[in-house]
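The complex appears here minus one protein chain, its other protein chains still in place.
The block that comes next holds chain A.
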Amino acid sequence: MTSGPYNYSYIFKYIIIGDMGVGKSCLLHQFTDKKFMADCPHTIGVEFGTRIIEVAGQKIKLQIWDTAGQERFRAVTRSYYRGAAGALMVYDITRRSTYNHLSSWLTDTRNLTNPSTVIFLIGNKSDLDGQRDVTYEEAKQFADENGLMFVEASAKTGQNVEEAFLETAKKIYQSIQDGRLDLNAAESGVQHKPASPGRPLAAQPPARDNCAC
């Protein structure tokens, strides 16, 4: 578990939400361990995963909060939205009910996070295309209407999993660069880590937009 070097510049908090059984924990495992867990036990409350990625030459630690999908934990998991920089909202393309609940998840997300939180919609289980119950087009339309990023992914095959996590990070990073996301705000979901001494360069926020001349 000791994930080694501490030379990342930022920590982004992600939260994964969605109905029970849509594969939230499996997506997380696929992303952090590149493995598919066939028998994923029900998540209790929230579990965590981390991975250090690189965006625009900056090392970023993703601190991912994988919430329980069970309805009974809903009150508990609502406590965890705060300060998330990214929210991955997952449904199961083979179960329409999980898609129908999205607006409720979206409402929670909008109410409990800040406006700059990046919301990414994931239609999981894209490997089960034969059992598809939700078309790509309608989900895409839902995403567009609500200003969400969207992919269909498969935690089993790993298809688009990496993309979803990385694209979210890129968007967040862009928000930082554009000044839309205030790092000093307590709820931004982003922490700026001072660089470890060995990597002075990695810590510098890029000077590109910092033209103070």
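Points worth noting:
Definition applied: a residue touches a chain if its C-beta (ideal position, glycine included) is under 8 Å from a C-beta of that chain, and two chains touch if they have at least 3 such contacts; residues count from 1.
Everything below uses one rule, namely that contacts and distances are computed from a predicted model.
One chain of this complex is left out of the view, and of "TFIIS N-terminal domain-containing protein", "Phosphatidylinositol N-acetylglucosaminyltransferase subunit C", "Protein FAM114A2" or "Large ribosomal subunit protein uL15m", the protein name its UniProt record gives is "Protein FAM114A2". Here the missing chain is touched by one residue of A:F12, A:W65, A:F142 or A:Y173, and it is A:W65. Panel shows chain A; residues 1-3, 6, 44-46, 48, 50, 63, 65, 72-73, 75-76, 78-80, 82, 177, 179, 196-198, 205, 208-213 of it touch the chain omitted from the view.
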